[in-house]
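Before anything else, here's the structure in question.
In this view, the complex is presented without one of its protein chains, the others remaining in place.
Chains: A, B and C, in written order; residue numbering restarts at 1 for each.
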Amino acid sequence: METQINVIKKVKLKNPIIIEGLPGIGNVGRVAAGYLISELKMEKFAELISPYFLPLVLLQNDSTISLLKCEFYYKHGKDRDIIVLTGDTQSITPEGHYNVCETILTFAEKIGAKEIITLGGFAEGRAVSEPRIIGAVNDKTLLKKYGKYNIIFGKDHPVGTIVGATGLLIGLGRNHNIDGLCLMGETFGMPVVTDPKAADRVLHILIKILRLKIDMTKFEKTIKEMEEHIKKTDIIHQKMMQEISKPKKGGDVGYIG
Amino acid sequence: METQINVIKKVKLKNPIIIEGLPGIGNVGRVAAGYLISELKMEKFAELISPYFLPLVLLQNDSTISLLKCEFYYKHGKDRDIIVLTGDTQSITPEGHYNVCETILTFAEKIGAKEIITLGGFAEGRAVSEPRIIGAVNDKTLLKKYGKYNIIFGKDHPVGTIVGATGLLIGLGRNHNIDGLCLMGETFGMPVVTDPKAADRVLHILIKILRLKIDMTKFEKTIKEMEEHIKKTDIIHQKMMQEISKPKKGGDVGYIG
Amino acid sequence: METQINVIKKVKLKNPIIIEGLPGIGNVGRVAAGYLISELKMEKFAELISPYFLPLVLLQNDSTISLLKCEFYYKHGKDRDIIVLTGDTQSITPEGHYNVCETILTFAEKIGAKEIITLGGFAEGRAVSEPRIIGAVNDKTLLKKYGKYNIIFGKDHPVGTIVGATGLLIGLGRNHNIDGLCLMGETFGMPVVTDPKAADRVLHILIKILRLKIDMTKFEKTIKEMEEHIKKTDIIHQKMMQEISKPKKGGDVGYIG
Partner (left out) sequence: METQINVIKKVKLKNPIIIEGLPGIGNVGRVAAGYLISELKMEKFAELISPYFLPLVLLQNDSTISLLKCEFYYKHGKDRDIIVLTGDTQSITPEGHYNVCETILTFAEKIGAKEIITLGGFAEGRAVSEPRIIGAVNDKTLLKKYGKYNIIFGKDHPVGTIVGATGLLIGLGRNHNIDGLCLMGETFGMPVVTDPKAADRVLHILIKILRLKIDMTKFEKTIKEMEEHIKKTDIIHQKMMQEISKPKKGGDVGYIG
């Protein structure tokens, strides 16, 4: 079994831009993506499943089950279409991360996407009262394009690495000729404690970039409604996150060279 | 080497339904499947081996050895044929779980199966005097079909996930157009302590669904006879189960995104 | 990179029987195989390397390096030829064990082998003054064939599983139509403490089976000469063996089913 994207509904897409919001620290990307889907009344058109996800199914309240998956939603726009990629989980192995992201990007290229914006939280390790948005791009020329928004680029933040899909999608995206922007909202850094404020800040900037009109007044209420489903998969992600400071799988071999 | 199913005997099958009972909590599925095979005098027609199983062989009392494997048994019925899938083990890696289940479902499709019922235990974490049967389906429309049996569907149980083949076979089964029902007998939750009572309850409902006539009086005696072989592989599963609260393999990477 | 067998010298082989002695408990198989190679003046004709071995090279005293590998030696006999398979290591992952053994057996079939005898130690967990030889076969009919030798078959030993190549080669061998016998010398069970006595007992029976004339008087002396090279790879195997009681890789997921 390979990572696979099953197209549920064939859609003609016009110069689509992909917005990624998968589970992660503070669930920033995931709830921001969820609110976008809800407010824009977006429709699901494709699903991704992968052997690199945890080997379990989710049991819904109506006693139906569903595989862990990522989902692609779309919304036609005037000038261009918007695609939101969200889901239950990220890969649970390093190889899986690369594999899943490459599968997503191959699909992105196929549907004509030339831009991707990934959403995430940036763990400060302390309470953040006024979260700022830290940005990263996969091509220097994009700094000018996104310079007019209230995104922090440049030296005054000590972020060294971006782990998982949020980073890899724009990193590998370059090889697919896809321009990438990563927006990270400052947050405490607890993965399973959803941080609506950081997500709100990320969304505000994203809305400006996409020139959308979105009513943000329902944001906290909608997030609460999303909580039940999120909690279920959060237990999974919590376990993953606990491992941050644990020994690495591949680190089992010392080397001289 | 890939996961492979070797057909031992070519059989023509009429609208077969697959009943899965592999090792797991309380060995509920496994002993229920074992009793069915014994009482229906079912015949083995195929075996599955996989590089995702533990790399060892079982040494039998007659000094012959056998690979760890899953086994397919069949029994011709009036209207339809019954296939029971049981075995020594499940996969020991997440990728392996997906891989083995996909291999099983591809085989299921090939032999014309359109339905699968998976049997398992549901860990309550406490002694259960009167085990109930909790159900899950892979399509909403199946709730009606199975509503007449004494299966608990709906909100009054807090099960969040179903891990391993019991869940994945019905989850992935949907993509193979196979209707899936999962029957879980409430049990304490110790994997290597066989719970005959929970298995008995699961079997009672399964027999009704399949409209079989099975003498349940020999159930506990037969289970005792199965114990020796079960014990051998239980040592393996015990080690696997001990890991439930341990760090996850794939959890070795923290992420910001 | 896949597991690969590189043929160094093309040899015509007459009904060859394969004797396997790879590193393991008490190094029983390995030193028995080593003595056979030395006394029969066997010649190496093929080498196996694998990405499932540890990612390191051995540095020899003459400052040349060599990859970890398994080696095939041959000796022409009157009626049939003998092949000895020995080496520095076994696979370090479960999938690797299956993969390496399948590669060996595919090669065995190609060179016309119809029989394999695997040599190993059987860990008693206590000092063994007079090691017996415990046997296992991959087909019931072989019990008669090997019944005349001083091998213990049957119920009076509590061995439940045979892990690694010693077990898998005869287990998977059945699918390649290769008859398999496993000879295990009783030993304390410390992997890195070579047990010459158990190896001596295994060799005595093997020599009778193969109808060889071998001078066993040099056995302990030869083993001492092998020690330096063995020590080098023993450090690797020691680390592997320490893990016996440690959590399993694949055991990271609990399951309900």
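Everything that follows uses one rule, which is that a contact is a pair of C-beta atoms (placed from the backbone, for glycine too) under 8 Å apart; a residue touches a chain by one contact, two chains touch by 3 or more.
No experiment lies behind these values; they were computed from the predicted model shown.
Chemist: Which of C:16, C:34 or C:94 sits in contact with the chain that's absent?
Modeler: Residue touching the chain left out of view: C:94.
Chemist: Can you tell me which of C:29, C:87, C:135 or C:173 touches the chain that was removed from the display?
Modeler: C:29
Chemist: Among C:107, C:122 or C:219, exactly one should touch the missing chain; which is it?
Modeler: C:122
Chemist: Among A:51, A:87 or A:164, which one is in touch with the chain left out?
Modeler: Among A:51, A:87 or A:164, only A:164 touches the chain that is not shown.
Chemist: Give me the chain A residues in contact with the hidden chain, please.
Modeler: Touching the chain left out of view, chain A contributes residues 91, 94-95, 97-99, 102, 135-140, 143, 153-155, 159-164, 167-168, 170-172, 174-175, 180, 182, 247-257.
Chemist: List the residues of chain C that touch the chain left out of this view.
Modeler: 1, 6, 22, 24-25, 29, 49-59, 61-67, 90-94, 96-97, 118-123, 159, 161-167, 182, 184, 232, 235-236, 239-244, 246-250
Everything that follows uses one rule, which is that only the chains that are shown with their structure count from here on.
Chemist: Averaging only over C-alpha atoms, locate the centres of chain A and chain C and give their separation in whole Å.
Modeler: It comes to 50 Å between the two C-alpha centres.
Chemist: Multi-chain contacts only, two chains or more: what residues does chain C have there?
Modeler: 253, 255
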